[in-house]
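First up is the structure itself, then whatever we jot down about it.
A single protein chain has been omitted; all remaining protein chains appear in their positions.
Chain lettering (A, B and C) follows the sequence in which the chains are written, and residue indices restart at 1 in each chain.
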Amino acid sequence: MSDTSFTGRLRSFADSDLFYSFRRSKTTIIAAAALVLLFVTAVFAPQIAPHNPFDIAGLNLLDSELPPSWMEGGNPAYWLGTDTQARDVVSSIFYGLRISLFVGFASVLLAAVLGVFLGLVGGFVSGFVDAIIMRVADVLLSFPAILVALLINGVMRGILPANQHEGAAIVVLVLAIGLTNWVQYARTVRGSTLVERQREYVQAARTIGVGRLRIMLTHILPNVLGPVLVIATINLGMAVLTEATLSFLGVGMPPTQPSLGTLIRVGNEYLFSGIWWVVIFPSATLAVLVLAVNLIGDWLRDALNPKLR
Amino acid sequence: MLVFLVRRLLQAVMVMLAVAFIAFLMFRYLGDPVNNIVSQDATQEQREEVRKRLRLDDPLILQYGRFVVNAAQGDFGVSYRNSRPVSALLAERFPATAELVLVAAILSLALGIPLGIYTALKPRGVLSQGLQILSLVGISLPTFVTGILLILVFSVWLGWLPSFGRGDVIDIGWWWTGFLTATGLKALILPSFMLCLFQLTLIMRLVRAEMLEVLRADYIKFARARGLRNRTIHFRHALKNTLIPVVTIFGLQLGGLIAFAIITETVFQWPGMGALFIQAVNFTDVPVMAAYLVMVSLLFVIINTSVDLLYNVIDPRLRTDQTRATGRGA
Amino acid sequence: MRKFLLAATAAALVQLGLVGAAGANTLRYASAGDIYGLDPHSMTDSFSINFLLHVYEPLVRYNKELKIEPALAVSWEVVKPDVIRYKLRQGVKFHDGSDFTADDVVMSLMRATDDKSPIKGNLPALKSAETVDDYTVDLHLSGPTPLLNNYLTNIAIFDAQWLEKNGAVKPVNAELGEEGYTTTHANGTGPFKLESRRPDAQTVLVANEAWWEKPEHNLTKVVHTPISSDATRVAALLSGEVDIITPSPLQDAKRIAGSPGTKVLESPGLRTIMMNFNMRDKLVDGNVEGNPFRDVRVRKAVYQAINMDLVRDKIMRGKSRNAGMQIAPEVPGFDEKLNRRFPYDPAAAKALLTEAGYPNGFQFNMNCPNDAYVNDEEVCQAMTAMLAQVGLNAKLVTEARTLHFKKAQEGQTDMFMIGWATLPMLDGFSVLSAMLHSPEDKLGTWNPGDYKNAKVDELTKKIDVELDEAKRRQMMIEAFGITEEEVAWLPLHQQPLSWAVRDNVEVVQTADDLLRLWYTRIK
Partner (left out) sequence: MALLEVENLKVEFPTRKGVLTAVDNVSFSVEQGEILGVVGESGAGKSMTGAAVIGLLEPPGRIGGGQIRLDGKRIDNLSPDEMRKVRGRHIGAIFQDPLTSLNPLFTVGKQLIETIRTHLPMPAAEARKRAIEWLAEVGIPAPDRRIDQYPHQFSGGMRQRVVIALALCAEPRLIIADEPTTALDVSVQAQIIALLKRVCRERNAAAILVTHDMGVIAETADRVAVMYAGRLAEIGPVARVLQKPSHPYTAGLMGSIPRIGPRPDRLVQIEGSMPRLTDIPKGCAFNPRCPKAIAECHHLRPELRPVADGAAACLLYEGVTQ
């Protein structure tokens, strides 16, 4: 009888195949470490960041555009230098990461859940329902996230009283990115569901009276998780960047609270002008984030894939 | 097959109507076009006049109805910004985007599939691990940063490639093509590579995942048992089976390319529909935006339908079984 | 190391012929946006109109010092307070060879001020025009119009026969879905002729050998391409694909100056950036009763809380010029004494706030564009930080200009940023009539904050019809004095013009940020 206490469960996890394949591949360990590090810095940003870039009263324009501390003209208080608004680059990355991680993961989750469910329903219950879902997908597919965001933003601003706009900004971002990205998941899952639906094990399950919903979730879903994971991990990077473009349109976070994406978008204007650190470090952070997520996605997909075990 | 096409056509019309309706709903939140038409020091009375002449104050439904009726006759109205009929603008711009997206798509397949196969056949190889990480870096850097870096290296430092524009184009009747001139081709290299980067990574990873799975299939084991050469097994038997799901994803991602073209065209000043759309958003040029969205939605329906048809061509199981073909294609 | 690398590429480029002499004297010019079309009467965008004034010509034009000088008209005299007689230049030919006569002027003026013409507002006072003889025209006005010539500098003169032949007598009105012959064809008298045009891709002009004036320029061909992305535009210059770019991003100035073969031209421009105060009864996004901005002490506190020297040195890299007035020195109505700003003094600002009853400040909305003016978003962010230091909590929103100006126009902001260059009339009256006069049919269109001062309204109406230039300027200075005392607006600075050229290009940079190629030479 498996020991269901926490330590027991932990021990049984420790010697399971999953953990074994994790231990063996070096890249996955590094990726996991990087991801944990990024999460920790994001969650504990206020505690560990040397400065608070969002406290605009504390900014002193005199020390803007300082190079990283190890270069001449650098100030040791600002390890990686400061940006045009005299915000410490390191702290801005920590705070920016917080927003980008939340928006990124929340929107990918929303898109994945919505997409997978509609894909399953579409593929499983083909015919009329399937046609509607696919056509709604086509409609949504043609709208770039930018336009959907403006619509949701407009509606949200219309409903909520002025003082709640701050909080609403994040919700608008997640909804906008999520609602425009679910289509990829839906179509992929639909494709696989059409194939799986023919398989004997599904017909067998139906003959013994298993509910359609349970069949979809417990039988078909594990088999279609592979491509979904690939898309989800790749889309995370895209979601963070889309958030930056939306902020540019005034829909996202206010400029005084830049996300990681916004730091890159603003910094990009200065790529040529010599203050490269304003864009290179945030971009590097994003690159590490996306890399880590995708490598872990790969490992998870191979480890969980029922066929590969 | 005909029934399938007719049904898809009907659905396409519905999709376009829905897209146009949502587009009109949305334009109210994009800012007021009048601000851009009249000069900054125009009087309130002048603004009212423009609003009246553009019939902006009509109820939404009326504006939408008028748009649909005109669109049916191919008249998408005139752009507020450069006072030219939208249909002419789109006809001029479509070839630029089409050629860019086409080359990017081909590039992503030409690079994506072989790389996907290589990383699948030698999963543990150092090179394939490296390739995988490299491909990931390609999509984790924001596109506008990669674009600028490409320009910095290939135009400014090396001076090999132009940093902007589409080079010389030749008018072959109804289409402006950049394929037939040296400068046109040179101008195409950087933007198409930047555009294909995202698609390339996705195809590579999907081909790898599918190939790994196919290599475990019984018919592959049987093929090896028959002593067939590795090359035949990998590139004939395994590859064809791998490509079926990749076709779906590719068809789907083709749509993504069109949306992505917007950023690429702005960075490389590529005179395509994407750049036109961004100008329209900045200028709240309602006719251009509405026409662009309707056309893009038509494009998506066409792409999705052709992908489903392509499914039948590649997968003989469907082709020979007519009834299931229409079922599957719904 | 980078310096060496760039030098090497420049040398390499020459051998590659990428940079090589493309034709005798071809100038490749890249700007941020493309011209909207080829008909100068069908649009109000000042960049497009100026570009087209290389192909078409007005009766009078601005010279290098932005003073009015004769163009197609050689002289003018006041026959009656509301009738001005213009003597036209003789022997001038249009590009298609037909002669320039008085009929062309009358039809062009009537076309520009036609009821359906979008630029009707640029020539408000004209009632009708009448030919006296082949080379003399009388303009009948609705009243004395001291700024008539300023307006005429922007009205292009078409060839009457050419218009009739191509059915383009009526102006083209984009909003009504018309596309006229003049949108895609051009026939002017100007120094350059249109050779070819692919919208948003390339427009090519060639020198007009038969131009009536001896050309100061030595160009044979001009190739204009729009490049909207700043970084790409700079790259195009550095890689030698273009000879001149306007505007050139401020932050890249050091880099361009440092690269071999390129240099930067910078000077403060006419466009004055300023902030509007919402003086209506309630704040849009405030947390206090009523509207503190109605109290001049609060407005003065905001004024003195902002350190414009720091903004100039840090954000604008020392290139902007701080402004006390809402107009630049080149604009009539400017007065040196009035241009001195209230001193930056956070302590005084806090004292004023306490005196006005808001010891720990209050919350309000501040709306700025992020793609309209030089470093607009960065300036607003810096101001938000400075205001926070005196307890004023500005909730900053930055967005694209169409969204920003829509909100500003509809009074949905407490403070909003706007830039004003008084073009095309180039006169203080433009600010007084649009921004300081209380909203009243044609006046006060950019006064959503509802600032109202009877004396200023009275003075503005008098200035509109005062023909005596000295008296007109005195009244303008008096009006501006009042509005400054009352801190009706918060002027910030004149933003810098920044163009970048290859070393072999000599160009005249004028404060209105408009490139006049007939003064440009290639060494």
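We take it that a contact is a pair of C-beta atoms (placed from the backbone, for glycine too) under 8 Å apart; a residue touches a chain by one contact, two chains touch by 3 or more.
In this text, all values refer to a predicted model and were calculated from it rather than measured experimentally.
Asks: Based on the whole assembly, the unshown chain contacts which displayed chains?
Replies: B
Asks: May I ask which residue of B:Leu158, B:Ile189, B:Leu228 or B:Ile278 touches the chain that does not appear here?
Replies: Of the listed residues, the one touching the omitted chain is B:Leu228.
Asks: So which bits of chain B touch the chain we can't see?
Replies: Touch set of chain B with respect to the missing chain: 217-219, 221-230, 232, 236-237, 240-241, 314-317, 320-321.
The rule is short, and it goes like this: only the chains that are shown with their structure count from here on.
Asks: What is the chain whose Cα centroid lies farthest from the Cα centroid of chain B?
Replies: C
Asks: Compute per-chain Cα centres, compare each with the mean of all protein Cα atoms, and return the closest chain.
Replies: Taking the mean of all protein C-alpha atoms as reference, the closest chain is B.
Asks: Select, from all pairs of chains, the pair with the highest number of C-beta pairs in contact.
Replies: B-C
Asks: Roughly how far is chain A from chain C, going centre to centre by Cα mean, in whole Å?
Replies: Each chain reduced to its C-alpha mean, chain A and chain C end up 43 Å apart.
Asks: Roughly how many whole angstrom separate the Cα centroids of chain B and chain C?
Replies: Centre-to-centre distance between chain B and chain C: 38 Å.
Asks: Which positions in chain C are in touch with at least two other chains?
Replies: Each of 231, 235, 400, 403 in chain C touches at least two other chains.
Asks: Considering chain B alone, which of its residues make contact with at least two other chains?
Replies: Correct list: 30, 148, 152, 281.
Asks: Applying the document's contact rule, which stretches of chain B touch chain C when the two form their complex?
Replies: 30-33, 35-47, 50, 53-54, 77-85, 88-89, 92-93, 148, 151-152, 155-159, 162-166, 169, 266-269, 271, 275-276, 279, 281-284
Asks: Using the touch definition from the top, list the residues of chain C that touch chain B in their complex.
Replies: Residue list for chain C touching chain B: 5-6, 9, 12-13, 16, 18, 30, 34, 36-37, 39, 42-44, 46, 118-122, 172-180, 183-184, 198-202, 225-229, 231-233, 235-236, 238-241, 371, 400-403, 405-406, 409, 420, 430, 433-434, 439, 441-443, 445-446.
Asks: What residues of chain A sit close enough to touch chain C in their complex?
Replies: 56-57, 59, 61-62, 64-65, 84-85, 162-163, 166, 248-251, 254-256, 266, 268-275
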